[in-house]
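As you look at this complex, bear in mind that one protein chain is not there, while each of the others sits in place.
Chain IDs A, B and C follow the sequence of writing; residue 1 opens each chain.
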Amino acid sequence: MAVNKDQLSEIEELRGSKSETLRSTVPELENILYQPFEVLDHGFVRVIDYMGDDSAIVQSARVSYGKGTKQISNDKGLIKYLMRHRHSTPFEMCEIKFHIKLPIFIARQWIRHRTANVNEYSARYSILDKEFYIPSMENVAAQSTINNQGRGEVLSSDEAAEVISILKKDAEQTYANYETLLNENPNGESIDSSKPGVARELARMNLTLNTYTQWYWKIDLNNLLHFLALRADAHAQYEIRVYADIMMDIVKKWVPIAADAFEDYRIGGTEVSAKEINLLKKLLKGEKASFEDEGISKREWSELQKKFDLK
Amino acid sequence: MAVNKDQLSEIEELRGSKSETLRSTVPELENILYQPFEVLDHGFVRVIDYMGDDSAIVQSARVSYGKGTKQISNDKGLIKYLMRHRHSTPFEMCEIKFHIKLPIFIARQWIRHRTANVNEYSARYSILDKEFYIPSMENVAAQSTINNQGRGEVLSSDEAAEVISILKKDAEQTYANYETLLNENPNGESIDSSKPGVARELARMNLTLNTYTQWYWKIDLNNLLHFLALRADAHAQYEIRVYADIMMDIVKKWVPIAADAFEDYRIGGTEVSAKEINLLKKLLKGEKASFEDEGISKREWSELQKKFDLK
Amino acid sequence: MAVNKDQLSEIEELRGSKSETLRSTVPELENILYQPFEVLDHGFVRVIDYMGDDSAIVQSARVSYGKGTKQISNDKGLIKYLMRHRHSTPFEMCEIKFHIKLPIFIARQWIRHRTANVNEYSARYSILDKEFYIPSMENVAAQSTINNQGRGEVLSSDEAAEVISILKKDAEQTYANYETLLNENPNGESIDSSKPGVARELARMNLTLNTYTQWYWKIDLNNLLHFLALRADAHAQYEIRVYADIMMDIVKKWVPIAADAFEDYRIGGTEVSAKEINLLKKLLKGEKASFEDEGISKREWSELQKKFDLK
Partner (left out) sequence: MAVNKDQLSEIEELRGSKSETLRSTVPELENILYQPFEVLDHGFVRVIDYMGDDSAIVQSARVSYGKGTKQISNDKGLIKYLMRHRHSTPFEMCEIKFHIKLPIFIARQWIRHRTANVNEYSARYSILDKEFYIPSMENVAAQSTINNQGRGEVLSSDEAAEVISILKKDAEQTYANYETLLNENPNGESIDSSKPGVARELARMNLTLNTYTQWYWKIDLNNLLHFLALRADAHAQYEIRVYADIMMDIVKKWVPIAADAFEDYRIGGTEVSAKEINLLKKLLKGEKASFEDEGISKREWSELQKKFDLK
């Protein structure tokens, strides 16, 4: 289980104490505040705090004295306009803080987004939990033969079972040796009191990359949307996409108007190059046209065909 | 007046509507939320929103499931430790949003702090108010003869009055011509309907640098403290220091423990170079020592004397 | 003139002394190194230094030991691929440093790009030159009636002349008073030795926003391209666009392959929303379709018509 009993009761305590505030508040987000959403086998995403809502975007775009909102219809139009024309600074005026538990190899991808604030659980200071990510059968896939950095067909159940068994065995053995190196059991007592334990900052190097870590991660809405555009995308690795998908649902609760515009313009939208515009113009006029004549590569053309159902 | 009647009533409206929240809340800051603190002759600082409190610093440093706080005394110790050792990331977990009105030449200094989110009132889109900063008599000072980028003695009242009169006259005249260029009065009606007005993005170039602008400015606590360390400092220009001073008071209401540590370690503290340490060591032992022998420059020595009451 | 005789001879001196280097070098850029390109009436852009070239993008994308380049055709393909899929980090591996002279109201737009390094000429420390931007006749335009933040028709020559005359007179008068306040002539001698001058940090507030300032501005290629995408765009204010246009020419000399990909995918390309994709799909199949049915606004539809020559 991702969160243990003690942790759950700490969370319950937080959810039990309400305060009054003059700040803008989002009831949909309050409903899920602090609660862990499970991801993968031991991971989770929790919203810890937030600042602002849809009307805060409008309020700062207008540099207003009161609320952003005069009429919801106006706000909606403005937010759509800002999203469409990539006026990104008003979206930076909303902020959200997550507590996330995730495998280390995914944390290494995640941290490449530099515009966030992070505090990670320190394995120099503390001992990591005995939790590793082991993919489920349907997520054990072969190397893609098309995409050099992606995965292709799911393996047969026999093959997948073998993969899972290797991953489990190695993770468990290296963790057992991590304990041996530390010479310390999970309660902080030494195993063999006649020997010192190795420094935690050294012992951790024996762990495998699917070991779970956790962090507080705080980011503004603009940069979060950028993260989601990349990580909720079909080309993102499955193990990070599942986090992004849950966070996208959270964004919908938090700033429904901005989320809607984001889905129309970014997630569902596409970019078309100058050469592709030329080709599309001709096709739209019913003229003859070929990708070769426009200087478009085979690969671009095949992507364009998919985007616009072209033959 | 910095804020007009309509604006005040918008602010009052915001202060009238409370919500319930599960987020951590700071009553001292709620008390002043949205309210303008006047600065200079037409400027102000207002807190628009905030996220986190002292315990949020602790909570993220510990990557905890519940509140940061177990015992206030522990939290205090941890926050002091983090400040002392410049572990800055936990302080990034608190965020605050201000609405600020300030003269353009000060805005130009301010914006050099790049780690904030900003939405400024657009003079391409809207017409700037007829408000300029005119220093009061006691703030009209001569160029410093010691510090090439500072001010020295206050001018005599006659001289100051002349300076003020020049600043006023020029600001008023250039603003009047701004209106002429725009061909538009403050109500948005054209002055001479037979002529077009010049584009706002052009007309604005006729304004003087003491014209007021305003912006929403959002920043995390760590970067805010860095801003305050530089701008609440005696070497900062008076016209930005008055903003920093008010914001320091706000920080004290918001995160009193962190503010206290900041004042001890940063504001009231100092840095000592390797060479200066050597000198101080000798002096503390009662040995003879001279700054020249230690390779310390005259200027450094004179600064060191001030810091430690040395002769 | 943007650059005076002494400055030109300093520049000539720099251009006179060559060194040998093992670093990757771009002859096309060496040809123009240090030389000022004039912009507006007194502004300029100079390249001061650079790091990397097209092959550095490839080299870092491949994390290679030698040069990026194996075959130019491969490199070209990879750079196009990176641009197309917005893999931006390899473009961050090239860096360029400019010296730029520009009017203050343009500097205020420019500085909003936060991911650059900047050192600006300090008007607290030094006296600003007597140089203001005065638009030429053909650049004095009315407020746009369509675009709230743009300019529309060029004014008649009589009207433009009046505008120019106002701008000139006000700039000259406020500058003359700036000198009076400073009580200092351009040679640094006091005008009236019986009086002190006002501190430079105060006197500057009397200047108008079209006064020229200058700075060193250093940025990586990825962020420079982002700047150019926004500022070389038709919606950018003319007075910043002319700088962007010159910098785009410089980028073509520096990294021709990346510049080419940028023009195809970014500058000449466009974004299409999910709803617009649906509409285009139908049109491409020869089916009937209307923007209203697809939930596309009038404004979006009119933009789409322009992009794809639709009726």
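In this section, a residue touches a chain if its C-beta (ideal position, glycine included) is under 8 Å from a C-beta of that chain, and two chains touch if they have at least 3 such contacts.
On a predicted model such as this, the values are computed, not experimentally measured, just so you know.
In the complete complex, the hidden chain is touched by one of C:Val39, C:Ala56 or C:Leu78, namely C:Ala56.
When the whole complex is considered, the residue among A:Asn74, A:Gln173 or A:Ser290 that touches the unshown chain is A:Gln173. Where chain B meets the chain that is not shown, the touching residues are 80, 84, 89, 112, 263-265, 267-277, 280-281, 283-286, 297, 300, 307-310.
Take chain A: the residues that touch the chain left off the picture are 103-105, 107-108, 111-112, 114-115, 118, 122, 124-125, 133, 135, 140-144, 148-153, 155, 159, 163, 166-167, 170-171, 173-174, 177, 180-182, 195-202, 204-210, 237. Interface residues of chain C facing the missing partner chain: 3, 6-7, 10-11, 13-15, 17-25, 30, 33-34, 48-52, 56, 59-61, 63-67, 89-90, 92-93, 95, 97, 99, 117-121, 214-216, 218, 220.
Assume only the chains that are shown with their structure count from here on.
Put simply, the chain farthest from chain C by mean CA position is A. Separating the centre of chain B from that of chain C, both taken as means of CA atoms, is a distance of 29 Å. Averaged C-alpha coordinates put the centre of chain A at 35 Å from the centre of chain B.
Touching two or more other chains at once are residues 89 of chain A.
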